[in-house]
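And now, subunit A:
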Amino acid sequence: MIALRVTDLRVAYGQVVAVHDLSLTIEAGDALVLLGPNGAGKTSAVEAIVGLLPKRRGKVEFFGEDISAMNTSAIVRKGLALVPQWRELFPTFSVEETLIAATTAADKREPKSLESIYDLFPVLQARRQQLAGSLSGGEQQMLAIGRALVANPKLLLLDEPSSGLASGVMRTLIQAIKRIRQSGVAILLVEQNMEIARSVGDRCCMLAAGTLAWQGPMQEAIKHDEAARIYFGDTRA
Partner candidate 1 sequence: MRHPSFHHLMTFTFSALVGFGFVMNSPLARAQEPGISATEITVGAIGALTGPLAFIGTPGRDGLTLAFNEINERGGVCGRKIRLQYEHASSPAESIAAVKKLVEQDKIFVLILASGSTGAAAAADYVREVGVPTYNLYGSTPIIRKPFSKNVYHGAIVPVEVASLGLISMFYDGGNAPKKFGVLAGTYAFPQATLKAVEEALKVKNINYIVEQFDQTARDYTSQLVSFSRQQVDAVLFLGSFSEAGFAIKQSRELGMSQIRWVLDGSAVSRAIIPIIGDANGIRGYFNTPAFPGQTEAVREFESRLKTLLGSMPQGRPNNYDIIGYGSAYVVALAAKSTGCQLTRAKLLDAWSNLKNAGPTQLGGLDITFPESFTPADHQGNYRLGAAIVKNGVWEVYRVLEKP
Partner candidate 2 sequence: MLAELGNILIAGIKFGAIYALAALGLVVIHKATKTVNFAHGAFAMLGAFGSFLIVVHWQGPYWLAYLLVPILIGIIAALIEFLILRPLRRADMFTVVIATVFLGIALGEAFRLIYNTELLAVPGMFVGAPFVVSRVFVTKETLWVIAGALVTALACVMLFHHGKIGRGMRAMASNVRGAQLCGYSVDRVYMFAWFLGGALAGLTGVFVAPITGVSVELSIAVITAGFVAGVIGGFDSLRGAILGGLLLGVVESLAAAYVSSAMKNCVSFILLFFVLMWRPEGLFPERVARRV
């Protein structure tokens, strides 16, 4: 069963083309990593998939349903959640209220209980009444993930969850992401950080300058030093 199929996706801001005709698929329950240097168009791609950015062309199907023309709230309600790069939390909301707000996205599906989120991130339970704006960076990231999970999604898009986090927190996050995956949720992880990418993903797509530069199993990517070539170019010349 294919969870997400993206065909010839193009994203542009005015004249700036950020994503050139990208195609990729994710099987249900699978974990795919989208790698690439800064500015490669990874964030633009995932934001276009969930409708936060307009698509110039291309098609996005979610479990066989064409969601290309839907707006973000409708897409999210279908069960496709995004944890955005800048977290996009509501600073004046408490942790609990943030999670309650996100149950809207469950729509007609059963939302997850807040307990299950607190089970995944016990620290959030301790901070239940605290305002989201006053949390530490790592806690904010956990809250952002929790917020996406409450809606009980079938596919979770994670956009650079590691950015700006200390390594200790990162390990907690990796564990959590693994658990989420084990519960049957498909994952699309956008990362620059190879360490996280490797511990979460099976397959890997590399983007460079908005186009798909390479794809294959995660292990191959590291072995063949593909990443280095894409990141740093051919510097030997």
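If you want to know what made the cut, all candidates are chains of the complex that A comes from, given by their letters.
Basically, a contact is a pair of C-beta atoms (placed from the backbone, for glycine too) under 8 Å apart; a residue touches a chain by one contact, two chains touch by 3 or more; residues count from 1.
Because the structure is a prediction, the values reported are computed rather than measured.
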Subunit A is shown by itself; which of 1 or 2 touches it in the complex? 2
Considering only the defined contacts, which subunit A positions touch candidate 2 in the complex? 50-52, 71-74, 76-77, 81-82, 84, 87-93, 97, 100-102, 104-107, 131-135, 147-148, 151
